[in-house]
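Right, I'll just put the structure down here and ask away after.
In this view, the complex is presented without one of its protein chains, the others remaining in place.
Here is chain A:
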């Protein structure tokens, strides 16, 4: 290879240091790409025969199955959106340095580490038909019958907010602290009110980070499974797509069909991710002047 070529490649970031990526590349290939390709090819080999696309025909031809897509989106999109939108004002208030910040962030990490099963357990205790909330409401005669907040849509929704919000909050907080606070002060000296500073300076600089946060919480919410079963209504309003895949694989033992459902699930997620990324790519994504 001639020297000029090396320079040209180096300019595009291609040089010997790229070999350092090799272990990570192998890891990704083994752990993600191979299972994916295996599943993909499996999905095109239907157990009952009937052509390459038979599994997909079966899924989309059956309204009960097809509707799981909408059901999942109806839970995952609002939950992800709420997590991001609620995280912004709270992170905005807490972005400076203050006493007990570390404690607060630690407390917020706890729900993430608990996982969905423990969260579901807690939800049933608090919000279930005989949970604390209903007992208080009943004893105060605010309601006559226990209000139903579990084993339906709301149970799953709360569970996704409890596990997803801390995650969104921590991400948004770190994006916010990457924005130079002097920018807002500069805007203030130029006559921008608090709301205008947020709208014109902070929000545009934060938006790419919000898009990323939304995607991550969305993907987490989309693959919701335990809470859909434990605090949801898995036969009806919270029959999510991962549940359909589970039933195909472990109740009907049709791995090929289950793979097809998993592929559909991946495709739907990809569509949402692509839409958000296209929107994000039109935003300003360069330096935000801060330390991060």
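To be clear about the criterion, contacts are C-beta pairs under 8 Å (C-beta built on N, C-alpha and C of every residue); 3 or more make two chains touch, one makes a residue touch a chain; residues count from 1.
Methods note: contacts and distances are computed from a predicted model.
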Candidate names "Spermidine/putrescine transport system ATP-binding protein", "Cytochrome c domain-containing protein", "Carbon monoxide dehydrogenase, large subunit" or "Acetolactate synthase small subunit"; UniProt protein name, chain not shown: "Spermidine/putrescine transport system ATP-binding protein"
Selected from A:133, A:170 or A:183 as touching the chain missing from the view: A:183
Candidates A:35, A:115 or A:289 - the one touching the absent chain: A:289
Touching residue (missing chain; options A:54, A:205, A:241 or A:272): A:205
Residues in chain A touching the chain absent from view: 180, 182-183, 185-193, 196, 200-201, 204-205, 284, 286-289
